[in-house]
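For this view, one protein chain was removed and the others were kept in their places.
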Amino acid sequence: MKTKPFHKKLFEKIIEGILALSGSITSLAVLLIVIFLFKEGLGLFNRSPISEGFVLAVNKDNPISKIDAKLVKQIFDQEITNWETVGGKKDSIILFHLDDINSIYTEAQIGENLENLPNCISNVVDSIGGIVAFVPKSYIKSDFKGKVIEPVNITPKEFLLGKEWYPTAEPSAQMGVLPILLGTLWVSLGAILLSLPLGLAVAIYMAEIANARVRNTFKPIIELLAGIPSVIYGFFGLVVIVPFIQSIFNLPVGETALAGSIILAIMALPTIITIAEDSLRTTPRSMKEASLALGASRWQTIYRIVIPYSISGITAAAILGIGRAIGETMAVLMVTGNAAVIPSSFLEPVRTIPATIAAELGESPKDGLHYQALFILGSILFIMTLIINLTVEYISSRNKLGKR
Amino acid sequence: MAKIETIDANLFYGDFHALKNISMKMEENSVTALIGPSGCGKSTYLRLFNRMNDLIDNTKINGHILVDGEDIYRKKINIDELRIKVGMVFQKPNPFPKSIFENVAYGLRVNGEKNKSFIIDKVYESLRQAALWDEVSDKLYKSAFELSGGQQQRLCIARALAISPSIILMDEPASALDPLSTAKIEELIHELKKQYTIVIVTHNMQQASRVSDYTAFFYLGELIEYGQTVEIFTKPKLKHTENYITGRFG
Partner (left out) sequence: MISDNRKYIEKRKRRSEKIAFGIFRAMSLLVVGILFLILGFIVVKGISVISWDFITKMPEDGMTKGGIYPAIIGTFCLIGGSILFSFPIGVLSGIYINEYATNGKMVRFIRLMTNNLAGIPSIVFGLFGMSLFVNTLGFGDSIIAGSLTLGLMTLPVVIRTTEEALKSVDNSFRHGSYALGASKLQTIRRVTLPIAYPNIITGLILSIGRVSGETAPILFTVAAYFLPKLPHSIFDQVMALPYHLYVLATSGTNIEESRPMAYGTALVLIMIVLILNLLANALRRYFSKKVKMN
């Protein structure tokens, strides 16, 4: 037999190269996702929370020179009315917005083309001791007689632990995502509490109790359940479950964490059932037989042998179920009411990370504070699911080693 | 009365006729070896006596299978109770994912035994009977998976003994073990015979001749020859049996 001609060998090598390239696509994709999420988001930190193009100015005798976003909000909400509270002199705070200039100066004084405006602002800030002015940066000239105070930049800690999420608030955006993080975990926790017992029961039924015929009818049903689009679940939740919860608990609104948890529970079912069932099935037949041969009933065999044997797989199923719930967007967006408050019950509206992104990204200008904050939220979500995936991988790899 | 007796036992897996008109008696406190080539039905036959074949879908059984003179396939029989009476040891050691102690205590626990001191006594006794006590007495609460294969198999025997069966079925109990462990198991069978009726399936002719009092040769679902082990191995009545025993096929 002749050896293969050179060009044929070359062809095979090329094909192999193309295949190897395709093989690396997922790694590449994950890498790109990381890069792009952080690239868009990381600018958020060390950026001023004050609305873009604006500054806060105070009288030159005011000792305050730095102030954080939360205090700015409280001052402008008139919750703090004295400089003493924020570490300054004992003097009441006087708020000044650009519009207020008209009550002090006439249009003539300001000038037809606002040419005197910077001067006017400068004079106002200079003459009122307790003033804090929220004005466009462009009107602060070099001869400005007041003092521009530096806001404290947004830090990761503040971002993660802040309790207020008002990303478009003026004069200072409030970028606290704690309510959103807790909301996400809260809804997911509720979902897993509902779906784990149910999913496990179905998995046990399919793996150990039902006969082959029943099992073969169940499989496609579970598959279909997994195939229904999330927006359909959301729609169903919105028109059926939400009103139902509202009337049963007599609530002002039915869009609650509970509604989200119920819908997420249904959506997590296929994941939990499939993985738990697979893992239950790995129990060696001989082990089950040994149990039965000792006079154990089938049920005793299931809960004393089969479940302990496959416990790591069941854990993996639960964790992946949580992962599914944490990342779900549309259904949650449609039924949870989306209030960014720290959840305290299942009968109140909550807001999750994915829902926040989906609802707000469309309205946030590119590269603005809000936009970056949403990308950071996306990164957090990505990291959460990455941890979940790696945990599951770890569990199943350890499992493979443990069982010979 | 024979301890175990089958009269015209037939078993079908779907359309496949796996056991054909088997009639046989086994005496109390004897060791009966079931031999024959793979797929001859010897394991299937063994699993009739604790109704393990029930677990396989599409199985049909007819004929009479008697244990202590009682038909174990009549409707009202309590299967769990039968399985307490008839212990089983499997081909591969299959300890539960539990401690050594809990493995042996399992049968007692699932059968409702709550008395702690009784359980402890019984576990210790069974481990001694299975000649495992000396090797595990200091690590009773370690996982059973830490034991060697031979030890695991003796643990499985101890596990079977703990619920005080009167019959022990062994399905090629030494086929996955090294020669040394095999010798230990065989020794153990000798000991156990004093108290229990043992039925053992084996591939190994020497093993059958060493441990058993009676031998039954199965071929393609039929019982070809059955008699005292000495006779089967020295002067079999049928040419077919002789061919198998001397290793001309199998």
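Every chain is named by a letter (A and B) in the order it is written, and numbering of its residues begins at 1.
In this section, contacts are C-beta pairs under 8 Å (C-beta built on N, C-alpha and C of every residue); 3 or more make two chains touch, one makes a residue touch a chain.
Here the structure is a predicted model, which means the values were calculated and not measured.
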Hidden partner chain, touching residue among B:Ser23, B:Asn62, B:Asn78 or B:Ser137: B:Asn78
Chain not shown, touching residues in subunit B: 78, 80-81, 84, 108, 110-113, 163-164
Hidden partner chain, residues of subunit A it touches: 1, 4, 12, 15-16, 18-20, 22-27, 29-30, 32-33, 36-37, 39-40, 197-198, 201-202, 204-206, 209-210, 218, 220-225, 227-236, 238-240, 266, 269, 273, 297-300, 302-303, 320, 323, 326-330, 333-334, 354, 357-358, 361-362, 366, 374-375, 378, 381-382, 385-386, 388-390, 393
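Just so it is clear, only the chains that are shown with their structure count from here on.
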Whole-Å gap between the CA centroids of subunit A and subunit B: 59
Contact set on subunit A toward subunit B in their complex: 211-212, 284, 286-287, 289-297, 300, 304-305, 308-309
Residues of subunit B touching subunit A in the complex: 50, 52, 55, 57, 80-81, 83-84, 86-88, 90-92, 94, 96-98, 106-107, 109-111, 156, 159-160, 163
